[in-house]
Structure formats: structure tokens, C-alpha cells
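Up next, chain A:
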Amino acid sequence: MEAPATAAANNCGPATTAAGGSGAATTAAPNNDRADWPTKLVLAAVPAEQDAQLQESYSVTVQILSDELGIEFDFFQAADYAGVIEALIAGRVDLAQFGPFSYVIATANGAQAKPVGVMTSEKGAEPGYQSYLVARTDNSEINTLNDILGKRVCFVDPGSTSGYLLPLAGLLDQGIDPEKDTNSIFAGGHDASVLSVVNGDCDAGFAFDSMVTSLLIDRGEIEEGDVKIVWESPIIAGSPMSMRTTLPQSLQDAIEEIFLNKINVDWAAANGYCDSPDPIACSFSDEAIWGYTAKGDDFYDGIRLLCRELGAERAPSCEGI
Partner candidate 1 sequence: MTLTEKPQGPRTSTIPPEMRSGSLRPPLPWRRKVLLVIAAVYAVAVVWAIGRTGLSITALFEGYGDFRRLLDRMLPIEFRNLSQIIRLAFETFFMAFIGTAVAVVISVPLAFFAARNTTPSVFLSGPARGFIVAMRAIPDLIFALIFVRAIGIGVLAGILAIGLSAIGMVAKLYADAIEQIDEGPREAILATGASQVRAILTGVIPQVLPSFIGIALFRLDINFRTSTILGYVGAGGIGTLLQLYLSGLQYRKALGVVAVIVVLVLAVEFISAAIRKGILGADPHSHKRLSHRIAGLFPGGKGRGNVAAQAEAASRASFNRETLRPPWTRDRRRMAIFGWGSLAVLVYAFWSTRLSPVRLFTSFGEIFVVATRLVPRDLSWLSSVVVRGMVETFAIAIAATTIGLLISFPLAFLCARNVAPARWVYYFGRSLLVMNRALPDLIIAVLFVSAVGLGPFPGVMALSIGTVGFATKLLADSIEEVSQGPRDAVTAAGTTRLQEAFTGVSPQAMPAFVSTALYIVDINIRSSTILGIVGAGGIGFSLIQATRTLNWELVGGILILVFAMVYSIERLSGWVRKQLL
Partner candidate 2 sequence: MQLSGDVVRLRGVRKEFDQGRVVALDSVDLDIHAGELTVLIGLSGSGKSTLLRHLNKLHVPTTGTVEVLGQPVADLSGANLRALRRDVGFIFQQFNIVGRLSCLENVLSGALGRLRGPRYGVLSYPKSMRREALELLDRVGLGDRAFQRSDTLSGGQQQRVAIARTVMQKPKLVLADEPVASLDPEISGQVMDLLFRICTEENLSVICSLHQVDLALGWAKRLVGLRDGQVVLDKPAEGLSTEDVMAVYKRLDPTGTKQNEYEPAMAARGS
């Protein structure tokens, strides 16, 4: 286990304590198995559809991975997933942090990849999020999904899962066709959708859960109690760290082990990668998360089903899924 120990030793300060942990980690991959491991791995990240909040926050993840594996990492970010998916298909990206929808698109287009773990906000919590329909608290006319008939409704954009696809499915379930039965508007962002409701441009608007319950309030853009939640969608699977399955099996096992046991605020804080086990201070990605939870590919069948139900006609980006 010389390589990982050296990598950890290069790290300054308390990180040297990670050397002990790394020894335990790599027992999963006996030394002779490392012969077919590449000398360099590529990690790429696409902001999840929940508008990213932080900048350049993958450094801890990359540090833990390279320390534990003894492999150098290249890290790239892209604003959209097309490039990352194609690079993954071509085998030029090994690990990719996708949003749920982009993971589904990737696998549908022939990317040989599986989730190694799914982002979760709290230890043990089910990794996923919801879409909310909100209206102004003082608007007594809108209390259920059916009340939006004939009203101005804000969606996010036609490619957004929680800002369009999920709400669309919910509305169709109720027999409402937003094209015909409402005056629908694309606001361009989850925040813009909620803010349009607050300032009266829309009577009701869709957005993902934490935009309503915390982000906008934290940012000071709305006050708690400005809006009420009229409808909640079913829970949609969270954002997966996807791994190329054409990597050597022993390496895949080692990576999976790291993501499930070490890339979380508790382990990172205990091993000196973070000062405290707080998701804001100790960040692994562009979102404030606790860490990763084990989920398989079938975790995303819900989105696939949603796409099939909506069909390519209503959701062109769903075609082929």
C-alpha cells in the first residue's frame, strides 16, 4: 500500500492521518490487482438541474479519491451534459456526476455506466427531491392542482425534470393539459419561477423543493410564508455519481467503497479533509450534501417510466429512453 500512503503524505497537515484509513480501504483491492489500473482517471461534473449553488467545490472529493486510490485525477466541469455523456461513451471520462435526467439520457445512448452512489442531503435519508407547485399565500383562489385552470402558470424550461416533466405528468394525471387549459410560461429558472409568483407575473409556479423551502429564503429573495405549497410531486431520484463499467472490476469496487464509506462529511471531518462535519463547510460537489448512498441503476426507472408516459411528442428530450 505504498502508493496511497505517499499520496496522503504529500497532503499537508492533518490529512496524513488519512494514511491509516487508506490502508484499510485498499485492502478491498489486493496489490496484484492494480496492474490493470490506469495511471490517471477523469472525473467530470455537470451541475444538477437544481441550479448549482457553489463554485469549484469538488476539490475534497478529488483529494480523497486520489489519496485513497493512489491515482492522479483530472477534473472537468461542463454547464451541460452532452459533452460529458459523449466523453463517457467514448471512454474518456471515468466518473461523472450527473443529474438524474442526464444519467438516464447517458445510459439510453449507450454509455456503459452505473451509479456508484447517489447524493443525499442527510445520512440515511432517501436520495431524492420533489417538485412543488407554489402560489402566493394570500391567493385564496389556488389551493389544489385543479385550481390552476385558466391561470398563468410558470414552468422552468422544457428540458427540466422537476420544473417541467414531473409537473406535466402530474397535470396530465389530473386531466389537465397545460398547453390548452392554462396560460403557461417558461420562467427560465426555478428561482425565476418562484419569484414570478411572488411578484405576480404568474398565479402559480413549479420549482424543486429546496428552492422554495430554503434557498430563496437563505438568499433573502423571499420571506418565509410568502408562498404556500399547493402540490407536491412524487419523489424523483437524486443525482448519481456514475462510473464507467468498462474500468477494471477491482478498481470499480475500490471506487464504490470510497464513495459509500468515505465521501461523506463525517468521514472527511474525522480524517482531516474538512474542519467540521457540516455540509456547507465540507462540500463534495456544487451542492451542500452529506455524502453518497448506494443505489442501483433501477433507481432511475421512475424517470424512464415518466418519459415513456409523456412520450416524445410532449417531451422531445425524452425520446429514445
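By our rule, contacts are C-beta pairs under 8 Å (C-beta built on N, C-alpha and C of every residue); 3 or more make two chains touch, one makes a residue touch a chain; residues count from 1.
Regarding selection, all candidates are chains of the complex that A comes from, given by their letters.
The structure displayed is predicted, hence computed values, not measured ones.
Touching chain A in this complex, out of the candidates 1 or 2, is candidate 1. Interface residues of chain A, counted against candidate 1 in their complex, comprise 42, 44, 46-47, 51-53, 55-56, 74, 76-87, 89-93, 105, 109, 157-159, 185-189, 191-192, 196, 201, 316-320.
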